[in-house]
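Let's turn to chain A:
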Amino acid sequence: MDPKDVLITFPELLLWFPLISGLIAFTLKNGNSAKNWAVTSSFISLAIAVTSLFFMDSGKYFNLNNVSYYWMPSIGSSFALKYDGMARLLVMLNAVAFPLVFLSTYKQNYKNPNSFYGLMLLTQAGLAGVFCAMDALVFYFFWELALIPVYFLSSIWGGERRIQATFKFFVYTFAGSLLLLVGIIYVYLRTPEQSFSLNAFMQASIPAVQGKFIFWLFFIAFAIKMPIFPFHTWQPDAYEQSPTGVTMILSGVMVKMGIYAVIRWLIPVFPAQTAAFADLIIWLSVIGMLYASFLAWQQNDLKRLIAYSSIAHIGLMCAAIFARNESGLDGVMVQMFNHGVNVIALWIVVELIERNYGTRKISELGGLAATAPTLTVFLVVAALANIALPLTNAFIGEFLMFNGLFEYGKAVTAIALVSIILAAVYTLNMIQKVFYGEANMSLAGVGAPVLGKGAITALAVIVVIIFAAGVYPRPMLELTQDSVNLFFNKLKGL
Partner candidate 1 sequence: MSNLVYLVPLFPLIGFLINGLARNSLSKGMTSVIGSGVILASFVVSILLFLQVKEGNAVTVTLFDFINTGKLSIPFSFQVDQLSSIFLLVITGVGFLIHLYSTAYMHEESNAHFARYFAYLNLFVFSMLLLVMGGNYLIMFIGWEGVGLCSYLLIGYWFKNNDYSNAAKKAFIMNRIGDFGFLLALFWMIQHFGSLTFGEVFARADGMNMNDTVLVGITLLLFLGATGKSAQIPLYTWLPDAMAGPTPVSALIHAATMVTAGIYMIARSNILYTLAPVTQGVVAVIGLATAILAATIALKQNDIKKVLAYSTVSQLGYMFLGLGVGAYTGAVFHVMTHAFFKALLFLGAGSVIHAMHHEQDIRNMGGLKKHLPVTHWTFLIGCIAIAGIPPLSGFFSKDEILAAAFSANVVYWVIGVLGAVMTAFYMFRLYATTFLGKFRGTHEQEHHLHESPAAMTWPLIILAVLSVVAGFVGIPAVLGGSHELQQFLAPVFAGSVKLQEAHHLDHATEYILMGASVGAAALAILYAVSRFSKKPDLEEASGFGKLLQNKWYVDELYDAVIVKPLRGMSAFLNNVVEKLGIDGAVNGVGKLVHYGARQLRLLQSGQVGIYLLMMVIAAFVLFIIQLFVK
Partner candidate 2 sequence: MTIQHYIFLAVALFSIGVIGVLTRRNIIIIFMCIELMLNAVNLLLVAFSKMHSLAATAADAASKAGTEGQIFVFFIMVVAAAEVSVGLAIIVMMYRNTHSVDVNFLNRLKH
């Protein structure tokens, strides 16, 4: 029995809903209505995403998870979405991230809230589209849809040097996008039936020499997005200058686009080239990990510190993917979600510090533990998750990724593993300088910080996720097992 078509499938729902509610948000001009609308909308998205987890196997009777119809038939592009384990996990991250962001920044009053929240919801739609797309053109379309609102969000609501930073961000990622577009068109022309679908891409006959160039076109586009060394310099600037809510999305969810794309679009389409360049990319990633860790040690701005720390973590994910074994890929899957959640917690704390004390400079802070014990507890938990202490969620991912990397090579793992020592160094340094010691003179008059219920709730939820996923990671590992298996079946088949 073929599965029956339904009115709307989960991926469509998760895509159109934020898109439409984002457009509606633009029209809500008065007071808090846009804000409240966005919060409500993000919670509905979350509810849909959670519901979708209960309909994994319903595909036998109803077609809830896959959709494909003609979009531009003349050039062989169809609007194809697939909602498999990896897509579920990342859409879930997307759906979890936005309510957390909206809740934790609820106290923040942005000028033109309707545009701000409208653009945020458009970003959410774009991200959902990227994670579900099965057609290269659709993928590219959403890839850009997610990028452009962020450009406006950062350049309008950002910090002092926002124009410069967002311009750099935009040029960087846009250059990457153009490379990607060239690559997509090239591969498209080589597909057997002139189609943009992922399956057709995997069957494309690409000559060996050109394949190398096209591989790098794709890879550089994704590497910029992740970002890995040496394509990373847009990131600290962009994170520093974006409003924190946008930074949360950038580092929590958007950087996962690059990793996701490597798993979904790069390695399956270019297995031979991947094998040829895996060594180079892994070494690049590992060097980047250590490099970013050393840089994080030197930062005085909390946002930049977290940005470099994030680059180090992403480097590990990239290396683990290119190690091309099951343990590594399993680790990457869970880590994509967990890193997203953890880094959002760190940003929330930074946001609270900045809002209460008016600075993010480590040198201007100090001794907050005495006046802000709750904040300290949350930061310490998030920081410990960030350095992958066992029983926190990040440990599972890092353990599996390092294990996967070890299968690939012992020496490279030993070098990469130095980053856990460096992570402890810069994280504890930060905790010590911000929270311990005597209160900084400049903070003398500042009393107990006002955290707000929204932020506390968001942090509490994240702490629960950190420990729940750290103690019992099985559901998450099982969720993505189908994507992992498929990935390796395809690699073997080709």
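Everything below uses one rule, namely that a contact is a pair of C-beta atoms (placed from the backbone, for glycine too) under 8 Å apart; a residue touches a chain by one contact, two chains touch by 3 or more; residues count from 1.
These made the cut because all candidates are chains of the complex that A comes from, given by their letters.
If you're wondering where the values come from, they're calculated on a predicted model, not measured in any experiment.
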Using the contact rule from the top, which of the candidates 1 or 2 touches chain A in this complex?
1
Complex contact set, residues of chain A against candidate 1:
168, 171-172, 230, 232-234, 291, 294-295, 297-299, 326-327, 330, 367, 369-370, 373, 384, 389-391, 396, 399-400, 402-403, 406-407, 410, 413-414, 417-418, 420-421, 424-425, 428-429, 432, 435-438, 472-474, 477, 481, 484
